[in-house]
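Here the complex is missing a single protein chain, while all its other protein chains stay put.
To keep things simple, chains are lettered A and B as they appear, and every chain counts its residues starting from 1.
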Amino acid sequence: MYWLNTWYVAGFSDEVAGTRLLARRLLDRPLVFFRKPDGRVAALDDRCPHRFAPLSAGKLCEEGAALQCPYHGLRFDGNGRCVHNPHSKGSIPTAARVASYPVEDRHGLLWWWPGAPALANPDLIPDYSAIAGAHPDGSFRGYLPTRCHYELLVDNILDLTHADYLHAGTLGNGSLTRAKAHITDVDERTLNVTWLSSGERAPPAFAAHLRHPEERTDQWTEVTWTAPGNMLLHVGATLLGEDRSQGVDVLTAHVATPETGSSTHYWFWATRTFAVSAAENARIRSFVEYAFAQQDKPMLEAQQQNMDGADFWALKPVLLPSDAAAVRVRRKLAKLMESQ
Amino acid sequence: MYWLNTWYVAGFSDEVAGTRLLARRLLDRPLVFFRKPDGRVAALDDRCPHRFAPLSAGKLCEEGAALQCPYHGLRFDGNGRCVHNPHSKGSIPTAARVASYPVEDRHGLLWWWPGAPALANPDLIPDYSAIAGAHPDGSFRGYLPTRCHYELLVDNILDLTHADYLHAGTLGNGSLTRAKAHITDVDERTLNVTWLSSGERAPPAFAAHLRHPEERTDQWTEVTWTAPGNMLLHVGATLLGEDRSQGVDVLTAHVATPETGSSTHYWFWATRTFAVSAAENARIRSFVEYAFAQQDKPMLEAQQQNMDGADFWALKPVLLPSDAAAVRVRRKLAKLMESQ
Partner (left out) sequence: MYWLNTWYVAGFSDEVAGTRLLARRLLDRPLVFFRKPDGRVAALDDRCPHRFAPLSAGKLCEEGAALQCPYHGLRFDGNGRCVHNPHSKGSIPTAARVASYPVEDRHGLLWWWPGAPALANPDLIPDYSAIAGAHPDGSFRGYLPTRCHYELLVDNILDLTHADYLHAGTLGNGSLTRAKAHITDVDERTLNVTWLSSGERAPPAFAAHLRHPEERTDQWTEVTWTAPGNMLLHVGATLLGEDRSQGVDVLTAHVATPETGSSTHYWFWATRTFAVSAAENARIRSFVEYAFAQQDKPMLEAQQQNMDGADFWALKPVLLPSDAAAVRVRRKLAKLMESQ
C-alpha cells in the first residue's frame, strides 16, 4: 500500500531536541522519535510489546540511551532492544523488542526510512541545504495536517497554474497559465518542471518587491520533485531584460508525507534573500500561510472528499496539458511502488 | 436506493439569488445550484471533471452564464458544458462536462429532478402558492438538518397524534388522539389525512387566539402528502358551531428531502392569517421552532439511532390505527420505487 524503500520526511529536526519525544503516525504506523546520546535520532514503533502502551507517553532516560514505557517501566534503546525490566528480577524477555528504523537528520529535517535498513542510502536524500541555511528573518516554516492522499498535494505543486485561480490577486495573476511548462525527466525519482514567461507583470506578492512594480518582467517558476513527496521551488521575477540577481526570488520546500491513505503531513519552509527583517518576515509569512492553510488545504480536502474513497484514475479525470508533470510523477510513483 | 423520477425540494428560491451559489448534497450527490442569465436555476454535479474540485467554491461569471472552477479556472454553463479552458490554448476537451439536472423555481422553493430529464414534468409539483403568497408578518420558515431517514419525518407528520405527547401543552392537548382520522387516497403520489373533532378545547397555541380560549371548539387538522416527502398542513379551530373563517387556521409546509440514507433536509414554512404583525410573528416563531427543533428533530434522530441501520419493517413495529396514513404512504413510496 505504501512505497517502503525511500526516505520520508518525519518532521523538523528540532522536534526531537533534548529529551523531547516526537510521536507521529507515518504510513499508518505510530512512531516515536528521540535523540540518542550521540546526537543521532532514533525511530521506534510507538507501542510497547508488553501492554501496547504508547512509548511516546513515557520519558527519555540515561541521556537518551533508553526510552521508558509510561505504563510498567520497561526501557528500550534506540535499536528497539529492551535494556531494562524492573519486574522479573531484571531478566529481559527475548521477545521484548520493538521495531526500529533508520533516520537521518539532514538540512533541518528528519528523514525516515520504513523499508529494508540495508538499502537506506543517505545519498538518496535531496539537497535542501539552501533552505536550512537561510537567514532566520528571511525564512519561515509551517505544518498543515491535511485530510487528503499525499499525491493530491504533489499534484497541486506540480501544476502551479492553480496559483492563477486559487491564489489570484496574491501569488497568481495569470502569467503561469499563459507560460509554457518545460518538463525535465531527471531520473526515476526526480523530475523538474519549469515555467518561464517574459513581458508579463509579476503577481502582486512579487511585484511589491520590484523596483518598478507595474512594469513588465521576466518570471521563472521551477519545481524539482524528489520521490515520494518532496518538492523544492524557485519562484521569482526581475524587470524585463535584467539579471535574475536584480529581481526577487523565493526558495520554498513543500513536503508531503502520508499519515494514512487519506491524510497527509504537509510541511512548508519558505526562504528568500530580499525583505530580510523580522517585520517583513512576519508580514509575508501571514499572507503565505493564508494561501497554504486557507486556500490550498481546503481545496485538497474538498478534492479528497469529492473523490469519496475512489482511486484517482478510476474517476477518469479530464486531463489538460497543464497536468503533464503531475501525471508523469504519478506514473513514476506507480512504477516505484510496483518495483519493490 | 432512491426514487429518481420525481421532484425533490432542494432549498428556498432565494438561496441562489444573484451570484450566490448553493452547495447541497441531495440523495447522496454533491450538487451546486446557481441562477442563469435568464433567471432560471441550474443544478450541476458539484465536482469539476478535471481535478474533482467543488465548483461551489468557485465563482459565477458572465452574469450567470458560467460557473468557474476555483482550482484551475475551467468554466461550465448551466447545462454542464465546459465553455472556457484557459489552458490548452483554449481548446476544450470533449469529456469536460458535468451532469446537469432539471430545476424548477416555484412557490418560493427550488424543485430538483434527479431522474430522466425527459420525464421532468413541472405539473407534478404540488401547489404551494398559498404558502409563498402569505404576508411576511404572518409567516416564517426554517431549515433543520436532521440525522434520520426522510421517511421517519414523513411518518411523523402523517401521524399528528404525536402532538398530544411530544408537544403536549403547546400544539397538543389530547384532542387529536381522541379524533378520528379520515384518509383519502388521492392518487399514487398523493394522500390526504384529516382529523376532525367537535366539542374539545383547542390546544393552548390555538386557544390563545380564539375569542373565548377556554370554550369548546370545532377543530380540523388536514395533511396533504405529495410524494416523496412534501406535506401541506391545514390546522385550525373555531368556537363550537361557528364558521371556520371566524376561527384560527395555520397553513404549513413540511418538506423532507434525503441528504443521505440517514440524514434529511427538513424545511418548514408556516403561514397564518391571524396575529399578523412583526411582534406576534417573532413570538409564534420562537415556540414553533422550539417544537420542531427541540422536540421533533431530537425524536427523529433518536428513532434513527435506535433503529441502528435496520430497515423499518425488519424491526417489526407494533402498528396502531393511528399509523394507517403513514403505512399507506410507505407502501406507495415502495411501489413508486419499484416501478422505476
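The definition used in the following text is that contacts are C-beta pairs under 8 Å (C-beta built on N, C-alpha and C of every residue); 3 or more make two chains touch, one makes a residue touch a chain.
Note that this is a predicted model, so its numbers are computed, not measured.
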Check your understanding: Which is it among A:P70, A:G115 or A:P298 that touches the chain not included here?
Key -> A:P70
Practice item. Since one chain isn't shown, list which residues of subunit A touch it in the complete complex. Key: 30, 46-47, 49-54, 57, 68-73, 85-88, 93, 95-96
Study note, to complete from the structure: It is residues of subunit B that touch the chain not shown, namely 155, 159, 161-162, 164-166, 174, 177, 298-299, 302-303, 306-307, 315-323
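Just so we're on the same page, only the chains that are shown with their structure count from here on.
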Practice item. Return the distance between the CA-based centres of subunit A and subunit B, expressed in whole Å. Key: 47
